[in-house]
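Excluded from the complex is one protein chain; the other protein chains are retained at their positions.
Order as written gives the chain letters A and B; numbering starts at 1 within each chain.
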Amino acid sequence: MAEFGVITPSVAAVGGKPATATGKALSVVALRKTYGDIVAVDEASVEIAAGEFVTFLGSSGSGKTTTLMMIAGFCEPDSGTITVGGRDVTRLAPQKRNLGFVFQQYLLFPHMTVHENVAFPLTLRGVPKGEIRRRVGETLEIAGLSGFGGRKPRELSGGQQQRVALCRALVYRPPVILMDEPLGALDKKLRDQLQVEIKTIQQELGLTVIYVTHDQEEALVMSDRIAVMRNGRVEQFDTPRELFERPKTPFVADFLGAANFLPGRVEQHTDEHTLVRLDRSGGLLKARRHDLASGTPVEVAVQPGRLRACAIDDGFCSGTVETATYVGTLVRAGVRIDGGDAPLLRLEVPAGRGPVAGERVGITADPDDVNLFAGEQGG
Amino acid sequence: MAALTAAPARPRKLLASRKTRVGILYALPVVVYLLVLFVYPIISTLFLSLKNADGSLTLHWYVDALTGVNLSVLITTLRISAETALLSLVFGFILANAISRLRPLWAGLAMLIVVVPHFISALVRTYGWIILLGDKGLVNETLAWAPGAPYQLLYNELGVVIGTTSMMLPYTVLLLYGVMRGVDRGLLAAAASMGAGRVTIFRRVYLPLVAPGLASAGLLSFILSLGYYITPALMGGPNQTMIATLINQQVTKENQWNGAAAQGVLLLLLTLAGLLLVKLVSSLGASAKKRSAS
Partner (left out) sequence: MKDARIDRRLFLRGIGGVAAGVAAATALGACGTGTSRVSSSGGGGKTVVVRDSGGSYGAALQKAIYTPFTQETGISVKVLNLDNAPLLAQIKQGRPQCDLINDSMMSHVKYAGQDALEKLDRDRITSLKSAKIPDNQITDHAIGHSFYGQCIAYRTDAFGGRKPESWADFWDTKAFQGGRAMCSPDGDLPELEFALLADGVPMDKLYPLDVDRAFKVLTRLRSEIKKFWDSGPLPGVLLSRQEVTMSTVWDGRIADLQKQGVPVARQLNGIRRQFSGYAIAKGAANVDAAYQLMDFSLRAESQANLAKAFPSNPSSPLAYEKLTEDERNALAGAPQYYDKGFDTDVDWWLQNEAAVTQRWLEWARG
């Protein structure tokens, strides 16, 4: 991290024209790709603004890599369009798209030194020698690799290699840089460190980045916006906060927030709230206003961190605390709800005020934190 | 051999270490093997080549070997070997490249086709070549309309080089195939993602990555060709006589070991020179790159 504290104005201007902070950098419309019967990507659409850090998040096989490969041009979509900076590149060869790509396996050229690796894209663009030297030097400096120019990739650690790969994608200032799980092969600590480094560089240089990961935490830490993918579809494309607080589908609520799901039925509406009668406990729960007809069966989703324990009669339901685990500043509690064999309700409450095992508690939540999903079974 | 050169450095201390002693023990069979099968024959050959009929030392076998028709045969040998090395590299590269893109099953089949001629007797193979390349052969029959046909594709240097190249192909293809399979296709994609076109990717990424294989394949076929003579004899004319033919004639017909030994030593020296040259070129290339990088 320290490296980035000392970025000088001249370094920030690496590569000449800084990315414009406004305007569409890339848009993907109704992208579809099938392999035989498998639909790898299904009508995926995202629009990404210049300077934005966007992450494709999804479980294994959800189509993240395939989407990225289509954007990069390594595989051809069945239908849909891809535009970069307003130019349709859907059928263009990869080398003509002027994108940057950072691979999970680094893919540094083993026969070239670090310097030559980073210089490679510049030499392709006919940049004069002196300028190449300067820009490579600056880029390596940003990544904290100043002394490493003469080394061969195999003489570097995994983290260093990935930083070189990053430099190689940065150095020619492509309008969009694509990264496919670039930190996947690194250990947790290094990953955390590089997450911050990449994010910092991205912000300092105003880069537009599309990032792929299946690690929620990584996505939340780094992204301006996250496209949650499931079975080849973009389930929701929003800021981390929106995804977390206003998930559009039970899947998103579960995948990002690991929400608790409770079945119920819409009873009535007030101006600001929707009231839901819970199936099992029969309690009445107040959620923020949803446009759902009375009587609609719903899944109520609340993140563990947004549930609170309260006096036994004050909550929308009650139960017995079965487990209570201290995790640093939090207590994770599992509550057995009265009147049914539903799964344990998961709570995360600040340590100190936490319930203890065996205690009888009521459960409540801020209506604003309660999400309702009509007619669907949550994950 | 390494153990031999390392030993005199600090013999006592080295021998004292258990590891070294065990190492020498392990190296012993190899050293003995090399001594018996290589060093001894080479030294005795060297000795033969320097011995006069009356047992005194002389250089006249070498003078013989390097004058007149012997010299021109030697030059022919070098020329044909170089041509063979070059052609088998080019065709080996194209073939190996194609095969390395095939599915494993097809690749295996293609490899078999390349290797099979190797196991066919020289005469049968020659018969095949005559059917293909002769005056009344397939090639000339199909090109009968062309001006200048029939083309002389046999009993000259072209014929020899076609023959030896086909014999060398299995080596170069196998060697290059191995190297090419080892090249991570992702690297090529990476280069493309940075904007490199096909030609650039080939020249600056693929070629350098397979270059070590190219060097050893070329060298191998050059060295193997130096000692070839069945195929040259069958497919060439007197102008394609190889030095091995002369060695064979001297030994088997004239029982003239000294002259044969001298030519054998020359061949050996040429082989070593070839090795050295490749080493030199590759290290020169590396140092030039280093200079340009710093």
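Quick note on the criterion: contacts are C-beta pairs under 8 Å (C-beta built on N, C-alpha and C of every residue); 3 or more make two chains touch, one makes a residue touch a chain.
None of the values given here were measured: they were computed from a predicted structure.
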Out of all the chains shown, which come into contact with the hidden one? B
Answer key for B:48, B:98, B:139 or B:183 versus the chain not shown reads B:48
Return the single residue from B:162, B:210 or B:224 that touches the missing chain. B:224
Using the touch rule from the top, list residues of chain B that touch the missing partner. 37, 40-42, 44-45, 48-49, 68-69, 72-73, 122-123, 126-127, 130-131, 134-137, 154-155, 223-224, 226-230, 233-234, 237-239, 241, 244-245, 247-249, 251-257, 260-265, 267-268, 271
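One rule holds for everything that comes next: only the chains that are shown with their structure count from here on.
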Between chain A and chain B, what distance separates the C-alpha centroids? Give it in angstrom. 56
Okay, in this complex, where on chain B does chain A touch? 184, 186-187, 189-197, 200, 204-205, 208-209, 211, 293-294
In the complex formed with chain B, which residues of chain A make contact? 72-74, 93-96, 98-101, 103, 105, 107, 109-111, 113, 115-116, 120-121, 124-125, 149-150, 168-169, 172, 178
